[in-house]
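What follows is part of the complex, with its chains left where they were.
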Amino acid sequence: MATLTLRNLVKAYGKTEVLHSINLEVADGEFVVFVGPSGCGKSTTLRMIAGLEEITGGEIMIGDRVVNHLEPKHRDIAMVFQNYAIYPHMSVRKNIGFGLRTSKMAPADKERRIDEVAALLSMTELLDRKPAQLSGGQRQRVAIGRAMVRDPAVFLFDEPLSNLDAQLRTQMRLEIKKLHQRVRNTIVFVTHDQVEAMTMADRIVIMKDGHIQQVGTPAEVFHQPRNIFVAQFIGAPSMNLLDATYADGQIRAAGASVALPLELPAGSALTMGIRPDDLSVAPGPGLFSGTVSVLEPLGTETLVYVDIGGGHEVIAKADGRTPPRLGETVHLHADAANMHLFDTSGEALR
Amino acid sequence: VEIEYWQYIFDSRVTAMNTLIENFEAANPDITVNQSTFPYADYRTRVAVAIPAGEGPDVVQLFYGWLNDYVEADLIQPLPTDTFSPERIEAEFFPMVQAMEMDGAYMALPTAVRSLALFYNTRLMEAAGFEEAPANLDELVSMAEAMTQRDGSGNITLVGLTTGMTAQDHHWLREVLNRQFGAVPYSDDYRTVTYNTPEGVDALEFYASLEGDAGVSVSGFMDEPQAAFRAGRAAMHIDGSFRIGALQSTPGLEWGVAELPAGPDGTQSNYASYWVNAITSKAEGEKYDAAVKFMEYITSDEAMQIWLETVGELPARPSAALTPENTADPIYGPFIAGLEYGQATVFADESAQRQVLVDAVSRILLEDQSPADSLAVAAEAEQAILDAYYAE
Amino acid sequence: MTDTQIKPSADALMRGPAGGGAVKPGLDPVRVIRWTLLAMGAIVMVMPIIYMLSASVKYPHEMFETNIIPESPTFFNYGRVLEDGRFYRWFLNSLVIATVTTVSAVFFDALVGYALCKFKFRGRYLVFIAILSTLMIPTEMLIIPWYMMARNFGWLDTYWGIMFPGMMTAFGTFLMKQFFETVPDDFLEAARIDGLNEFQIWWSVAMPLVTPALSALAIFIFLGNWTAFIWPLIVTTSQELYTIPVGLTTFSVEQSIQWELIMTGAALATIPTLVVFLIFQRYIIRGVAMAGLKG
Amino acid sequence: MKLYDRLSIKQKQVVWAWTFLAVPVVFYVVIRFYPTFDAIVLSFQSWNMLEARQWNGFDNYATLFADPVFWKVFQNTFLYLIIGTPTSLIFSFLIAYHLDKTRFLHGFLRALYFLPFLTSTVAMAWVWRWFYQPVPVGIFNSFLSSAGISQVPFLNSTTYALPAVLAPAVWAGLGFQIIIFMAGLRAIPISYYEAARIDGVSNWTILREITLPLMRPTIVFLVVFSSIGFLRIFDQVFNMTTNNPGGPLNATKPLVMMIYQTAFNSFDMGYAAAQTVVLFTVLLIVSLIQLRLLRDR
């Protein structure tokens, strides 16, 4: 267990820089999730920490050692890959034991350790199977087992759940989270799924195009997104965004206007954001009104896609039992306190 | 009428045959002869596949040793006794041709025959101070010793005499050395092996010693004996008359020919062979008549002389061969002389029988077997081949 | 959120040297040694070919020297091989025969491989094994029956006679079956729903999906026919129908071989295949490589 | 068409399958199976191609099994197999393994290794024959002798001839095997290696425990096809030993060559057919054993 520090980390492939001066401190025992769209550099960062990818600039420290030039095996890390990378020709026991091959433990101790890990992951009775005889979730657990067996200071996960189906994914993310609560190793976890990030992380690192956009707890990034990108990326369905203008303490957007005193010159262009959760369908004139174009019932709630005119469509939430009808005209209400405002460069105003 | 003629590819033979066909067609305007030729290496297979299928030629050229099979299978028709009467042929052709007679009729006849002689490299002879080719085997060995060259580590770089059982040496051993050392290789009908005698062992031992004790040769030197001789890396070389053409076209090589060296007691012997022309059973009616006419022409003196001049092969009739001009020829002379005491082995399976002798020598050189033991094994093996063949 | 971003899979991008490390920069002595040894091996591999080319530009008397660079390179032999014009004809014959046979074999091998791979019917394993078992009989033994057949049908001494035994190959069938395993059934079913019949599905859907494999198979079969010897020899009578390998044997005469001419002929026969290979290298290698993907 | 419409999906598949196979089946039956069957029948007959075929029961087989040459040849055939297959596989694997890790001029080197596959056997056999000559013409021996080592009688020796003849066969097939091996190597996901690197195991362990087991399908393919190739070796031997076919003293003669000689030099077709049947059986058994042993357990 150890802290992990990235200092001005830079990565370039040939002449194209794909990571630009990444700085991050991960505390001992912390669970940090990297999230971002495809190609933003998440895997690259992780692989640099693992020592699988050369470091172009900057420094990586694990504990208080600079590990830039250490081989992966000397960095005291373990990694779980997206495709699990478990060996199809070896039994589960051999797969898990593979991480101990170079250790100086006595063979009996090794066996004991394997059994321990298997018990922890409740796979004791699967130890003699081959991967082909396992389900997706079980394979995933073998991969985690192989990483755990060495009890590394830092665990690295690269989208380990993305090959699983929805139900299994939900289940596995809970398992990993519980595991972390038990073993408390430092974990860096990469995903492009914001739900995964939100539910698992102690802190989330949101990346885009090789830059860190925001680092914070799930609540922070959800409620106080630093910019439009974060605001849109976190939360499902995405935040509704509308072009707005500010004048005289009033924000005008899509025909509606909200009183919100801001220190801005009159006529400033803004973007207004409202999460669907904060936009409710209710009787009586509200912020917007429009006709329902699509309904997505989710059970308790229903997502309502409302065409508010001017080519704008917003998503609102309605109760699942009494949703509006398709084509119906509805009124949408929102609390000014829940509105997000961004300037023209996309930075949050408050 | 059109008739089909087959032989193997050898530029001068093809040219000669074209001349003969031209002459023949001029004399017989109603007959057309089509010549087809095939690569030498696979000629035998090609013919054997085609003739039984009835696809072959009307007149075909075959090695004399193959004829038996075709005759037994009725694929060859006898030559008509009126035009090719046995008496006349016996009188007019070299005696070895008599092997072609069966049940009172001739099955086939050659245009030309061939024999062995000793080729020598004139420049190397001169350099070693020899003026005459070796007259007997002792001289052969001593001259070869004198002309052999070696490099610093004792490896031979130029052989005094080529050896190569897989080339012509197996004939030399079988029909020449055996007889010169006093052995008789086969019974008269060639169905019994008789060379497994002390004399036969002497002959084999002599041959093996060329590479062994005498050390004047390396078998497989430069891959093929003739290649070594042509490249000027062999002083002496035993080969057939068919080699003349290739040597003549080798620039820069000066060479001469002599009769094969005589045996210890002066015995002379030679191996003669020939390719015959025969009429296949496919030719019927007027084709047969045309084929007979064609046969008649290509076994005439005129044809033989053309063949000699174009191909360099020796006429099958003494009347054509033993002209003063031919016998005095420095190149043809020794071959023609050899014809008079030449023996034509009657083979049952030429390649198998050759292999027996090749192996006999290999056993001595590669496995250190004694010549006597090796020869005994060879005799038994060859007898088995003959027995199997004649049993059918 | 846009969906237009196109990103090849990371694995494909990172497909450098397997296990290629990234930690140590600079010239690694292990790599230098490895490369040197590989380069030396490669030179050894092409030595005989260079020797052949060298022999083809030597004068006959120089044939037996060990030097690789001829004293006075000459195209004398090329002149001799090409002078009587037969070589061009042989070349053309070889080209025609190898091409037609290749097209046919690729067509039928793919057809059979596809049928054995994508149709489920009783007896297909048997058919497959029976076809594979033909690999175990040496061609030499089949010549006589083929010859009889060719004679009965009047195919002797014709192009067709030379070509017919090679119109399909067991090896190709095996390879194509392997290749078609990699084509997902969904493609075929989609086409079935779109109303194509099975033949159209094979031809216009499945075949284009295995083009690299077809090109590899084509190369194998073409080379096989380009160098085929014994059957073309047996079945042809007139020299106009000789293929290059058969033609080359006319350079060997009784008890002696004109090696410089054989080498020249072989060089002339090999050069086109070398050129084709070098031009289409990537494509061919990719196809050949596919052959091994699934055992 | 009406009838066809009434067939079930399965039956339609069967109809189509046989439609696809109709021409090929006729082809294989006529061009391959019939002659094969004919060869089996012929193995119980005696025939010299010229006369009528005659039944002679098991005589051919009796002769064959009593023939010391056959046993020698049988042994040679297996020597080709058990020397040739491992040698060529090990070489090609080593080269593929290292070539796969090389980037500089990768394509060029690969092309050079593949080139021999494109050459003509006859011409190359001659070149190799030339390499093997004693001094002064042979490159190998010239080299040895200039290094002060005594000459090796490559082709003119009962011990060295077989390996010497085998070498060009291995050489010619190496390029193909290298490519196949490289494809097999490339098909292994990189993350397997990365996981192993993180676990810190040695290259040797990675090779033995990950690379090789995962290459099993490739290895099976190559073992089976290269074994069939070596058991059927002929062209190289034939062209390397034209002076003394299969020699010296049958030291290099493989079964196919014996078949060829029996058929086309001795015209003993029945006997050759019996040898063919033996070869066929051997090939079948060896292939089946290999498949059994190598298919995943």
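As written, the chain order gives the labels A, B, C and D, with residue 1 at the start of each chain.
Rule of thumb we're sticking to: a contact is a pair of C-beta atoms (placed from the backbone, for glycine too) under 8 Å apart; a residue touches a chain by one contact, two chains touch by 3 or more.
None of the values given here were measured: they were computed from a predicted structure.
Chain composition of the entire complex in this structure file, expressed with the shown labels, reads A x2, B x1, C x1, D x1.
Heads up, the rule we're going with is that only the chains that are shown with their structure count from here on.
Most remote from chain C, judged by the distance between CA-atom centroids, is A. Summed over C-beta pairs in contact, the chain pair with the top total is C-D.
Per-chain Cα centroids separate chain C from chain D by 16 Å. Averaged C-alpha coordinates give centres for chain A and chain B that are 92 Å from one another.
The residues of chain D that reach two or more other chains are 49, 130, 136-137, 189, 191, 194, 196-197, 216, 264, listed in rising order.
Across the assembly, chain A contributes 51-52, 71-72 as residues in contact with two or more other chains. Taken together, the chain C residues at the contact with chain D in this complex read 11, 14-21, 31, 34-35, 37-39, 41-43, 45-46, 48-49, 51-52, 55, 64-66, 108, 111-112, 114-115, 119-122, 124, 127, 130-131, 133-138, 140-142, 144-146, 149, 164-165, 167-168, 170, 198-199, 202, 223, 227, 229, 245, 248, 259, 262-263, 265-267, 269-270, 273-274, 277-278, 281-282, 285, 288-295. If you check the complex, the residues on chain D that touch chain C are 10, 13-14, 16-21, 23-25, 27-28, 30-36, 38-39, 49, 95, 98-105, 107, 109-124, 126-128, 130-131, 136-139, 142, 168, 171, 174-176, 179-191, 193-194, 196-197, 203, 206, 216-222, 228, 232, 234, 256, 259-260, 263-264, 269, 272-273, 276, 279-280, 283-284, 287.
By the touch criterion given at the top, residues 189, 191-192, 194-202, 205, 209-210, 213-214, 216, 296 of chain D touch chain A in their complex.
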